[in-house]
Every structure is written in C-alpha cells, then in structure tokens.
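Note that this complex is displayed minus one protein chain, with the remaining chains in position.
And now, chain A:
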C-alpha cells in the first residue's frame, strides 16, 4: 500500500533525473561523430573524392531517415500500449532454407530478429517477448515470455535448421493459448516472420483467426517472398500490419517498424491502475536464493518490495507474489512514446539569408553549422524554443534522447529567473 502511494512522485523524480543523464550523453555522442569528421579532414588530400561522396551519402541517408520519421510522427498524441506481450513466430520450414537472401532466409531472419529484440527492449522496457518456431508442420515454443534479450537471442541462435512444412494454424493456436494467460492490461501481439508460401493446417484456419480476434491478439506478418492471402486476411481481421520484404535492408526496416508501440486498441483505451513494485537493488556481496533461477547467487539482484524475494533482472514479474517489478528508468523510457517531441522545422536557406539570424553553432553539439568555406549547412530548428540544430543532433534527439535540449534548458533558466 505504502509503495503504491509512492508510485507517482518517485517516477516523476526519476524522469527528471534521467533527463540529466541524457543531457550528458547528448554531449558525448556528437563527439564521436566529430572524430570521424576529423578523420575525413585528415585524409582530405588523398581521398578528396571519396570524402565528398561519403558526406553526400551520409547526408542523403540522414535526410531519408528524417523524412520517414516525420511521416510516422505526424499524428501527435495517440494512446499507445506501453506494456506489450509480443510473441515472435519464426518460420523454419523448408522454404526458410532457400538462398534468395544470402546466405539463407533463416539466417537473415535470425540476424534481424536479434537486432529487433535489442531495439524492442530498448524502446519498450516494460514489455516481454517470447519466441515460437514453426517447423515440420508443428509449432514449438522456443522461449516463454521474458524480459531478457540475451536469453531469447541465445535460444534462437542455437536452433537454426529448416525442414518440413509450416503450419500457420498451429502457430496461432499455440500463441493464442500462451497469450491468454497474460494479464488483461497487457497488449497481446504476434509478429510472424513467414518464409513459406502455403500453410499446411490440420483444421479450419479461419476459426483460429476468429479465436485470435476474440482474444484481442494483434497479429502482424512479414512475408519473405510474396503476398499470401491468408496472411493478409489474418492481419486485416486482427488489426495487424502485413508487409512483404524486398531485400534484407527492407526486411530490417519492416521488422523495426514493430519496435515502437502500436496505437492502443479501443477496448484497452480505458485507463486502469496497475500495481507495480520498484524493487531495490540488493547490497553487493549478499548471498541469497534467487527466485527465478532457484539457486543461490552472490550479489546483484533486486528484492521484491512486497515479498522480499530476490529476482535477477528487471523488468519481470515476481515469481512469488506475482507483482510486476520494474525500475523507474524503465517507466521513464516508455514514457516518451506518449509525449513525442514535435518534429523540427527545416531552416530554408532564404530564412538564413539574413546574416544576423544566421545560426553559427548547433545548440546540441556546439559545433559549427557552417560547412568548410562558410557555406551554411542544412539545419533545423525547434518550433518551441527556436534553437538551431544540426541534422545529426536532430536524429539523435528524436530517436534516442526524446527531449529537446533547447526547451529543457530554457525551462530551467526560466525557473532560475523566476
């Protein structure tokens, strides 16, 4: 009870705390960039041509990323599901052994899934992932729902062989039975990476899809070769997205589209309070029996605030009392999905014609915004605080930092003035 009362103040505090950490990082990251730039300058005499090419490529890719982000973040404030239970279903049927992706479809898929799992936990620290494979007409649960990226990746990499037919129905049935056990506030999702072009099912798959729909599981499919009607139908019925990858790069893009939380389904849109514990880290050197691995461990670990059991990592659910255990940075990191930063405006060269208003340095990294030769480089400005940023900082702020340094410092200075 006491802990619940603490819930709100503690989290807000932590957020502001996090901000300062982020600010620190903000000043580290551009440095890395500047060193590479420096190296380019060093090699200038020798590889003039390559450099120009490089910068151009860098610029183009930056621009592309920006465009894409602008497109996705236009809708300002949508309620989103932050606590997600996601099953990744990987098709390891005969078709997964095909070589049209090099070296083979399943290797590529595994590689992308690995990257995705890391990115996923980065963006959704409160969520959990499980892995299911389809092989020889049956579905196997590779890992159960859990919050640790490493265990999933390890399990996946050990099982890379392909054979037999794929059965979408078996996969869905398994996932559905597994997801029915998760608490009702969580968002149930399935991401299917489907190599095969048919599904060999034991029964009527339409019924299974209806069952999934009834238990509000959002199913998304990424196909590797061509559009399959049943997958399209499945996604349409359950509100997921269906896409087909053109190549490895595109596949990565498509998978990563599933990392940010999807908009909440209307039924879940009612706000409800969730009991959460914020366990303390146990003192170093203490020996205790870990409740998750059932063995004695030294040091590290966290103590559940309700039953005082020891857990190894966060976030998780307490094995003993069933309380959701998170740390406040987890909450904070999930928070930005709800309040995204407004996209920055392009600064057109005409507006920068006025030499007085011409921005000299980027407010983020404090580096010059002028190209060599005093030509103004492309830059952006925050519509709120009207500070200028370089494109690198723009991407960094929107994709990693989720806070505008200009607005934050302005608020602080205002506070100070007041």
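We take it that a contact is a pair of C-beta atoms (placed from the backbone, for glycine too) under 8 Å apart; a residue touches a chain by one contact, two chains touch by 3 or more; residues count from 1.
In this section, contacts and distances are computed from a predicted model.
Engineer: Report the protein name recorded by UniProt for the chain absent from the figure; options are "DNA 5'-3' helicase", "Protein AUXIN SIGNALING F-BOX 3", "Sodium/hydrogen exchanger" or "CBPA2 Carboxypeptidase".
Structural biologist: Options "DNA 5'-3' helicase", "Protein AUXIN SIGNALING F-BOX 3", "Sodium/hydrogen exchanger" or "CBPA2 Carboxypeptidase" narrow down to "DNA 5'-3' helicase" for the missing chain.
Engineer: In the complete assembly, which of A:168, A:347, A:362 or A:382 touches the absent chain?
Structural biologist: Touching the chain that is not displayed is residue A:168.
Engineer: Touch as defined at the start, partner being the missing chain; which of A:150, A:227, A:345 or A:386 qualifies?
Structural biologist: Per the contact definition at the top, the residue touching the missing chain is A:227.
Engineer: For the full complex, which residue in A:122, A:150 or A:204 touches the chain that was left out?
Structural biologist: A:204
Engineer: Considering the entire assembly, which residues of chain A contact the chain that has been omitted?
Structural biologist: On the side of chain A, residues 100, 168, 197-201, 204-206, 223, 225-231, 243-246 touch the unshown chain.
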